[in-house]
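One structure coming up, written as structure tokens, with questions to follow.
One protein chain omitted, others in place.
Moving on, here comes chain A:
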Amino acid sequence: MDPIIRVEHLGKKYRIKHTQKGYVALRDVVANLFSWRYWFRSSKKEQEDFWALQDVNFEVQKGEVLGIIGANGAGKSTLLKILSSITPPTNGEVHMNGRVISLLEVGTGFHPELTGRENIYLNGAILGMTRKEIEQKFDAIVAFSGVETFLDTPVKRFSSGMQVRLAFAVAAHLEPDILIIDEVLAVGDASFQKKCLGKMEEVTKQDGRTILFVSHNMDAIAKLCQRSLLLDHGKVIADGPTDDVIARYLNNHEQTRAEVTLTPPETLDIAIRSIAIKNDRGALSNRLETGKPFTIEIEYELKKDAHEVYAGVAFIDLKTQISVLDTLDIDQNKDHYPLRKKGMYRSLFTFQENPFNHGRYKLFVHIGSFPATQTTLHLSDGDLTITFVSGETFATDVLDGTRNSTMLLNIPSEIIKIG
């Protein structure tokens, strides 16, 4: 049988101008016409080619559900944009056999002034449904969204959760031959995410539906897709059964760093300098045993005297992207609540009772000061990961990504002024 999608030698090149600062202004172009540099200097140095995708080849059979995974910047979104015709490829070709609808965002084109009912029609039309189709499915959409009572209220009065539910309800009732979905499950609360995942499973089981699905949620990919592609720096580096591809992806991203030094922007008054993870023997390590204590050390600088400064650590399960634990140092150190003098500080979190189940977690560190009106915040970018491997002892209260809510625990901590 002929494949429903055939991608051949697909490539996409972006040109990055190094001189470019935000948007080009017509004013600058006009001004450039009067500058000798514009006419006499070669501009080659100022721009650089960047291949977001390179020589991508794959085929999808009718009825297949294909997962696409990869780190940020691997080219997943670019690939979906080309397949959706939003942007043209630089070279290569894509052959498609059927009606394509792409869902790259939930609620595209929602207008805040229009009512829920009007937005269902508008969003449906934007997603490529005909008015007739929307009318047929209207009741099902409304029932799925659970916002019946607010149908004639402008969407701007909806809570953000209600907006997402309504938007997803419209999207869930699309019936194209080929459906392209980008990371749309990362919205809403946990129970709604579950409902969406259920709906997605239902959709994938209807015959003849071909789906391309991008997500960072490995659980969802594993559940929905039999086959997956792994993209890395614009190239397909693995194509096969989902479990194998996910294993390969997670291995590629195994990190051994247990310490990171940050160079925060000068403008920040409160800035993280370094983060370190230490095991029960006090050695730097990000591979820890379940049930054994560990510590996290954060060093940060206050450039001004500040009130109610706090440092916090959060753990995000890499498989489900759910934050499982979030804790602040200030809870245990109330005497540091009032004004703190400027200088260098160290906050030490000691996880005497390790509550984690085995798995891999992203570590986020955030510091800030409280008077809400003048909040300053600095967030580490989460490139530290911790792996917990099963050890001899087991924790009594076990945490992992299957929990749907963040635990707010008071982890023993101390704050020391070091400079």
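The working rule: a residue touches a chain if its C-beta (ideal position, glycine included) is under 8 Å from a C-beta of that chain, and two chains touch if they have at least 3 such contacts; residues count from 1.
Note that in this section contacts and distances are computed from a predicted model.
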Undisplayed chain, where the name is taken from the UniProt record, one of "Transport permease protein", "PqqD family protein", "assimilatory sulfite reductase (ferredoxin)" or "Aromatic ring-hydroxylating dioxygenase subunit alpha": "Transport permease protein"
Contact with the hidden chain (one of A:N32, A:N57, A:T87 or A:N252): A:T87
Contact footprint on chain A, counting only the chain that is left out: 14, 23-27, 29, 81-99, 102, 104-105, 108-109, 111, 113-114, 118, 121-122, 125-128, 130-131, 177
